[in-house]
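Here the structure comes first, spelled out in C-alpha cells, and everything after it is commentary.
Omission of a single protein chain aside, the complex is shown with its protein chains in their original locations.
As written, the chains take the letters A, B and C, and residue 1 is the first residue of each chain.
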Amino acid sequence: MTDLLNSAEDQAFRQEIRDFVSAELHPETRAKVSRGAPMTRDDFARWQESLHAKGWVAPAWPKEHGGPGWTARERIVADEELFRLHTPPLPGFGLKMIGPILIQFGSPEQQQRFLPRILSGEDWWCQGFSEPGAGSDLASLKTKAERTEGGWLVSGSKTWTTYAQYANWIFCLVRTDPEVKKQEGISMMLIDMSLPGVSRRPIRLMDGTEEVNEIFLDQVFVPDDLVVGEINKGWTYAKALLEHERFGIGGIGRSKHLLQRVREAAQSTGRADDPEIANALDTLEIDVMAIEATTLRLLAAVEAGVKIGAETSLLKIRGTEIQQALTELMLDIAGPAALPTRDSVGVQEPFENAMYQFLNWRKLSIYGGSNEIQRSILATQVLGLK
Amino acid sequence: MTDLLNSAEDQAFRQEIRDFVSAELHPETRAKVSRGAPMTRDDFARWQESLHAKGWVAPAWPKEHGGPGWTARERIVADEELFRLHTPPLPGFGLKMIGPILIQFGSPEQQQRFLPRILSGEDWWCQGFSEPGAGSDLASLKTKAERTEGGWLVSGSKTWTTYAQYANWIFCLVRTDPEVKKQEGISMMLIDMSLPGVSRRPIRLMDGTEEVNEIFLDQVFVPDDLVVGEINKGWTYAKALLEHERFGIGGIGRSKHLLQRVREAAQSTGRADDPEIANALDTLEIDVMAIEATTLRLLAAVEAGVKIGAETSLLKIRGTEIQQALTELMLDIAGPAALPTRDSVGVQEPFENAMYQFLNWRKLSIYGGSNEIQRSILATQVLGLK
Amino acid sequence: MIDFKPADEETLLLKETAERFVADHYELALRNVMLTASAGRRPARWAEMADLGWLAAPVGEDAGGLGLTPKQVVPFLSVLGAGLVLEPIGPVAMHCAPTLARALSSTRAEAVLASVLSGESIELIAAGPAGAPVKAGREGDDIVLTGTIPLVIGGAQASVFWIVADCEGVPFLVPVPAEKVWVEEFPLIDGQSAAKVSLQGARCSAADAVTDCEEALAYGNDLAMVGKLAELTGLIDRLYRKTLDYMKLREQFGRPLGRFQVVQHRMADMFIKREEAQSMVDMAAEAMTGEDVALRSKLVAAAQVKIYDNARAVLRDAVQLHGGMGVTDELPVGHMVKRMLMLTQLDGGRQAALGKFRKAA
Partner (left out) sequence: MIDFKPADEETLLLKETAERFVADHYELALRNVMLTASAGRRPARWAEMADLGWLAAPVGEDAGGLGLTPKQVVPFLSVLGAGLVLEPIGPVAMHCAPTLARALSSTRAEAVLASVLSGESIELIAAGPAGAPVKAGREGDDIVLTGTIPLVIGGAQASVFWIVADCEGVPFLVPVPAEKVWVEEFPLIDGQSAAKVSLQGARCSAADAVTDCEEALAYGNDLAMVGKLAELTGLIDRLYRKTLDYMKLREQFGRPLGRFQVVQHRMADMFIKREEAQSMVDMAAEAMTGEDVALRSKLVAAAQVKIYDNARAVLRDAVQLHGGMGVTDELPVGHMVKRMLMLTQLDGGRQAALGKFRKAA
C-alpha cells in the first residue's frame, strides 16, 4: 500500500533496510511471519541477534545506551519496512518497557548491569503488572513487599505475563505501603526468576497457544539495589511507560503488513474483485492512512514545540480497531477454510493462521489499557469532560 | 417485501383494506405520501374522515369506545397495509395518547365529552410534556399549577409541541406539589388552547418545516373537572402511555413503506444492482424482518400469559435505527440530486424529499425517550444492571 | 403463515433430555479431556443419543422417525449447541436422515434409515464446498466418483457417505461405504472432528443412486441450516447470560462493571441481538413447514444473515467485556466463541447467506 513517507532519504533508508533484511532474515522465520504463524523463542532470538549486530535492535534508545540514533520519522519508516519484509516483531518487555524505564529512572549500576543484556537478548524480561481479578484497575494491585534486612520479601501473584516461560527476569509493581492512597504505595522491583519462591503456571488461550502465564511470588527476596528509582514511586514509572514510544502505538507497520497479507489472500482465492471485499480492503487501507497521517501530524506538532499529551490514545484505539477488523476480514475471505486447526491435515492455504490470528488479536483492544479505558482517558484528560 | 403475516385470513383482511383505500384515499394525498412529502392539516383531516366513517380510525381502542375490535395481529396487518398503500399516518396525540389515557383514567364525563371528538377529528390535540431545558429528564418539569377557586392556575412553558398550530386542546403535565419527590407532585390537565393566557411560538426546524412549537401558559385557569384522574398522579398516567401500543413502536409498517420507496428509487436510477446498494437494501429488509418476527414472538408470549415489560424498548431502538439508516441510504442513492430544496426548480425526482426526510427523521432517535434512555431502561429494568 | 406460539410439551421434553445429557457428560473439565482424547467418537455415547430418540426427531413417522416439526427441535438443538456437544448430531439428525426420508421412496427410506436412526450406522451427506456436487462418470452398471470433499464434520466416524454427485448435468445422491474412500481426520477449531474425504475413482452400483433428489437436497440443506442456527442461538443466549452474570459480579474501580453506563448500553445491545436471533430462528423453523419453497429458502437465508451478524457482534463484545478472562480456554467463553465461529464460517459466512437470500427473492 501507499507509503506517505517516500522522500529520497526515506527511500534510501528503505533500501538499506531491505538489503540488511535480505542478507540476515532466516527464510523459515520469514515464511512464518508472512503466513501469520506464532513465533518460537528461537525465531525471536535469531532475529534479535542480527538486529543487535547491526545496532538496530532498540530503535528508540538514546545512542549512548546502544540505540541507532534514528529520528521519529526514521523509526516509523523502519517499523513499516521491517514489517513489510516479514521480520518478526520482537517482544517489547525488555526493549520497549524495562529498558527505557531503567534508562530514565534506573541507577547507573542497574543500567550497566541490565541494558547490554537486554540489547543482546541474554536476558529475557517479562512484565509483572496485572494481577488476577484486577483487570483494568491496575492500581488496586495486592502483591506486597515487606521490609527485611537489606531488601524486601515479595509475595503475591501476577497474571497475563506474556512469554514468562522464556524469561529469566521479571519487573514487578508491588505494594510497599498499604496505608496510603492506592497509587502512592507502589514500587517497582526487578526479580530474578530463578530464585526460590518464584513459580509459574501457563494459561491456555483460546487460540490454542500458551503465550501468557500466571506467576506466583512467595516470600521472594529482592535486595535494595534491585528496586527501581525511589520506593513508592512505582506508579509514576509505570505511567511514564505509557509516554514512551507513544507515537508508535498506532501500529502502522503491523497494520500495513496485515493488510498486505489479507489482500494477497483475497487475490489468491479470486475474491479481490468481489465488491464487498474490495470495498472493505480499500476502506481499511484508507483507515491506516488516516492513522499514519495523524501520527505524522502529531509528531510534526511536537517538533514545532506543541505539547501533545493523552491525544495519542486515539492511535491505540484506531490502530487496534483496524487490526481487529482486518483479522475479521480475513475470516470473511476464508469461509470454512479457516476452520481446521493449525498444523492439521485439513489446513487450507493461505488461511492456516486466519483463525489463530483472529482469536489471538482479540487481546489488542484489551491489554495496555483497554480501548474503553483509552476513551475515558481522552474524554477526561483531553476533552475535559469530568 | 415479504409479509410474515400471510395466512388466508390475513390475506382476506389485506384485500378488504386495499378495497377501502382504493375507494377512499385522495390521489393527491396518496401521491404526497408515496413521495415522502410533508403532510398538511387537510391531508390528515380528509383521511381521518374516511377512516372514521369506516370505524377504523382508532385501531387499539376498545370497541365500546369506538375501536374496530381488531386483534393485535390485525392491527399489525392493518398498519403494514395502510402504509404500503401510501395512506398518511395520522398524528397520535389524540388517537394514541390522550384518548387511551382518558379511556383508562378519565372520568365518564371526560370520556363522553372528548372521545367522540377525537375520533371524528373535531378536536385536534397536542402534547404538553417536554419543557425548554429539560430534555430527556421529563420529571424535572417546572410548569406549575396553583390552587384557586374551583380549579387551578397554570403557568409555564412547553416545547417540541408537534402540530400545536392545528390543535385546539393540549394535555399537559404540570407540577401541583413542589414539596415532594419530583415524580410525585405532577398532575395531568386538559387545557383549551383558545383560553386567554395560552400563546404559541413556532420553532423552525432544520428540515425547513415548522411542525413543532413552544407553548406559553400564563395563569391559565383549569377547572377541576379537566384534571385527569387524581391530583399528583400525572406521572403514573404518563408512564402508562408508554405501555400503550408498545408493540407498535417497532414501526414495521413505516419501515416497510420506506424500504419500498428506497428500493424503487434505486431501481428507477439504475442503482439497484450496484452491490453496495443491493447489500444495504437486503440487510435492512432482513433487519425489518427481525423486528417484525420479534414483535410477533413477544405478542405470542403475551397471549400465552408471559409478562412482557420494558423489553419492548428494543423495538423502539431497532425500529428507529432502521428507519434512520434507510433515510441515509436514500441520500447515498441520490447523491447531488438530494441537494435542491423541496419545491424548487432544481428538484430531481424521486429524491425531492430525500433530504427533508433524512433531516426530519433525526427526531426518531430523540423523541419519546431517546435511544440512550431506552438502552438504560433495558439495562436497568430488564437486565437488572444497576 | 408464521406462528410464534411458545414451546409445547413435546418440545420441552426433548429439550430436557438434551439438558440432562449436557449436565451429565459435558462439564467443561470433562469436555477438555475429551478434546485431547476422542472428540465425539464414543460409540456408547452415540447409542445413548439414538436411544433418546435424537437421531429420529425431525424425520417423518412413515420413515420411522418421531415426526417432530422443525420448530419443536429448535430448543433441543439450542441446548446442544450451547452445551458444546461434540458429536455430529446436526449432520446426521438434521441433514442426512431428513434428506434421505424425502429423497427415497417410503419403503426404501424406512429400510435405509432403520440403522441410522438406531445409531448403528453413522451416515452423512457429503458435498463439495457450497454444496457443489462431485464429478461422476458411468462405466456399465457402475458409477465412478472422483474428487475431494475438503470438510465433512464427523467424517472419520461415518460408515456411509451419501455423496452429492453429478453425471453429465444430472444430479443424484449415491451411498458410498467408508471403506471405498480415503478419509483423513482433523480437528476443527471448536474441537469437533472433521475429515477430508477423497474419492479416487470410488465405484458403486448405479442401482443405488437416487435421482430426482433436488427438492429433498434443498429441503435438507435448509433444515440443516435451521439446526445450525438453533445451535448458534443457544450459544448467543448462553454467552449473553454468562457475560451478564460476570458484569454483575466483577468489580473494578470499586463497583461492579455492570454499573458503568458504557457497559450497560453494550449489554442492552447484546440483549437485543439475542432477542432478534431467537425470533429469527423461530421464524426460519416455522418457514420449513410452508409450501412456498422460495419463501422458505428466503426466510431461512434471512435468519442466517441476521444470526451470523448477531453472533459475531455478541462474541466480540463478550470477549471484550470479559477482558483477559475472555481470551483464555479456562472459562466457557472462549469455547463458546470458537463454536460460534465454526458455525458462522462453515457455510461461507454472511455474504454467502446474503447471496442465498437474494436468489430466493
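Definition applied: contacts are C-beta pairs under 8 Å (C-beta built on N, C-alpha and C of every residue); 3 or more make two chains touch, one makes a residue touch a chain.
Bear in mind the structure is a predicted one, so any value in this text is a computation, not a measurement.
Enquirer: Considering the complete complex, which visible chains touch the unshown chain?
Expert: Even though it is not drawn, that chain still touches A, B, C.
Enquirer: Using the touch definition up top, pick the residue from B:P27, B:P196, B:G305 or B:P336 that touches the left-out chain.
Expert: If we include the chain that is not displayed, B:P336 is the one touching it.
Enquirer: With the missing chain put back, one of C:A47, C:V262 or C:V293 would touch it. Which one?
Expert: Answer from the full complex: C:V262 touches the omitted chain.
Enquirer: Tell me where the left-out chain touches subunit A, residue by residue.
Expert: 2, 4-7, 10, 278-279, 282-283, 285-287, 289-291, 293-294, 296-297, 299-301, 304, 306, 311, 314, 317-318, 372, 374-376, 378-380, 382-386
Enquirer: Which positions on subunit C touch the chain that was left off?
Expert: For subunit C, the residues touching the absent chain are 260-262, 265.
Enquirer: Contacts of subunit B with the missing chain: which residues?
Expert: Its contact residues with the unshown chain are 130, 134-137, 140, 159-160, 203-207, 274, 276, 328, 331-332, 334-341, 344-348, 355, 358-359, 362-363, 365-367, 370-372.
By definition in this document, only the chains that are shown with their structure count from here on.
Enquirer: Compute the distance, rounded to whole Å, between the mean C-alpha positions of subunit B and subunit C.
Expert: 42
Enquirer: When you check subunit A against every other chain, which residues touch at least two of them?
Expert: Expected reply: 276.
Enquirer: What residues in subunit C touch two or more of the other chains?
Expert: None at all.
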